[in-house]
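A single protein chain has been omitted; all remaining protein chains appear in their positions.
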Amino acid sequence: MNLSLMSLEISVVALGLVVLLADLWLPAERRRALGYVAAAALGLLLLQNLSGCCSCCVAGGDGTAFGGMFVQDGLSVFFKRFFLLAGALVLVLAVEFSDRIATGVSEYYSLIIFALAGMLFAASANDFAMLFVSIELITITFYILTSFTRGKVAALEAGVKYLILGALSSAFMVYGIALVWGTTGKFNFNELAQVAGNFTDNKVFLFGVVFILAGLGFKIAAFPFQMWTPDVYQGAPTPTTAFLAVGSKAAGFVLLLRFLFTAIPSVTAHWDKLLIIISGITILYGNLCAIPQRNLKRLLGYSSIAHAGYLLLGVAAMTSAGQSAVLYYLSGYLFTTLAAFTVIALVMRHLDSEDIAGLAGLNQRSPLLAATLTLAMVSLAGIPPLAGFFGKFLLLKAVIEQGAVNHGYYCLAFTALVGVVISLYYYFGVIRAIYWSKDAASREPILISTPMRVAIVGCIAGIFWLGVAPGAVLRLAESAVNALHCPGLALN
Amino acid sequence: MTPLAGYLILSAMLFAIGLAGALTRRNAIIVLIGIELMLNAANLNFIAFWRFSEHPEALTGILFVIFSIGVAAAEAAVGLALIISIYRHYKTTNVDEVNLLKG
Partner (left out) sequence: MLFASELCGARFLLSSLNWIELKLAPLPQVFNLCVMQDTQLPQYIAVLMLFVLAVAATGGMIVMSMMLGKKGRGSKIKDTAYECGMLPIGEGSTRLSVKFYLVAMLFILFDIEVVFMYPWAVVYKSMLADEATRNLILGSMISFLGILFVGYLYAVKKRAFDWKS
């Protein structure tokens, strides 16, 4: 038993509990700043994790705990840093948003931290029990986070829709796990991989795998499990939406990668057509439905479906190049999406709806925010030299390389390109609203607090860094996905 | 028919009934009950597989059921809270009438 592997998770859970307890004794006016304290604590954990980089690259830092349930390898370390960064940025955004939360500001912070803990566990899940518990920890906290502004009817409605569809998908997942476990008798992914080859013709087993994939597909908002996305994105408070878009989706992807390529590689190898079709439809659905949207958060909800489709390109390619491209794309998506939602939270402060028209005159009100949102949209659309472009390039490259194996991959790459072209239309619609719309609702300059400014500049730096100098992160991603293919971890 | 198959068929039927309830009923509470039925169908599956497995002395199946029950309880508590808030606003728990967000 190696409890020290879990020190990060333990500290994050402890932080969440401390924030919850601090709420009981702190005077109300000081609770708001608790978010900055929590964000700083997460930043410190991240720094500590980064500085411990050299020790975890060598074999000593890797290992398993709880009988192989919990695995610490390159992939989990990569995603843990990802989640910590996302959590810290979302907490800063939540402090900015906190004046719109009527009661329970510190509960909001602590729920974000608990969801983060779930994501950290998801990054290390190597067992169906761990997968299930971590995914439910994320999802159930998000039900509450979604309808946290319970005075707003839209938030409540979003929460109920998320709850019903989420509970439905988790029921499917539990049933799937039951079938897979019943036929193979294995919970552990590494053990399952050894026997999964014998079950490729077993209908019950395959049913179980499909049900589990349905549950994971819900988390990443892939077609046909995407129907909750626009409603929840629109109705939820903006920091929740940002965390949902970045954290929850990435957690879904790390679990999907581990499940498909560590647990059942022999089954996945036969399912290239299914993945190609799902990826293609998801891209087209997300992009086509985003075109008529006028609500900015709803638009980003559909665009997030499209991005799930792009990310599935890398999964469908089934090569380590594709998987490292997924990791790279997610890193770019982190900075881009958080930047976009931060701007939305700041600009739409006094507006009831997040209509695109509300962006009018943003250029005069705050050039920094206008530039940030423009960069975010351009990066999401995939224009060089920003993060989104290089990520899409890597994903498409991985898919086209596989074209020789199966010609479906060429069709998929073409579909993705069509999707990118469609997406240019609505992303540039947003940019046009910022710079070229006539009647601005307000000319009042927007005040940005210092921590917020730091977060925004950090996001911009990240967008440029990942677009211009991809080397460092790409190497990290490549070494991370090695953990999927050669799980040479001795089970303790 | 082996006894295991009997249990599996029962659980599949329970799952189907729960799914039908969740998809066709309009009352949010009944929908949640349907989902709970689906979860319990999965739990029955676990217990049946565990009981008739070659190594029933390993309690893995039971343990998963315990986690599943715990998660279902948390889900039910959150769900109940949400539905109460919805009822306060809309004066209904009918999911069809809760349709502000669309497009």
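Letters A and B mark the chains in the order given here, with residues in each chain numbered from 1 onward.
As a working rule, a contact is a pair of C-beta atoms (placed from the backbone, for glycine too) under 8 Å apart; a residue touches a chain by one contact, two chains touch by 3 or more.
All values reported here derive from a predicted model rather than from experimental measurement.
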Listed by label, the shown chains touching the absent chain are A, B
Logged for subunit A, residues touching the omitted partner chain are 1, 3, 13, 17, 20-21, 24
Subunit B positions in touch with the non-displayed chain are 2-4, 52-54, 56-57, 59, 62-63, 66, 69-70, 73-74, 76-77, 80-81, 84
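To be clear about the criterion, only the chains that are shown with their structure count from here on.
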Listed in rising order, the residues of subunit A that touch subunit B in the complex are 128-129, 132-133, 136, 140, 143-144, 147, 150, 153-154, 156-161, 163-164, 167-168, 170-172, 174-175, 177-179, 181-182, 185, 187, 230-231, 234-235, 292-293, 295, 298
Residue positions on subunit B within touch of subunit A in the complex are 8, 15, 18-19, 22, 28, 31-32, 35, 38-39, 41-43, 45-46, 48-49, 53-55, 60-61, 63-64, 67-68, 71, 74-75, 78-79, 82-83, 85-86, 89-90, 95, 98-103
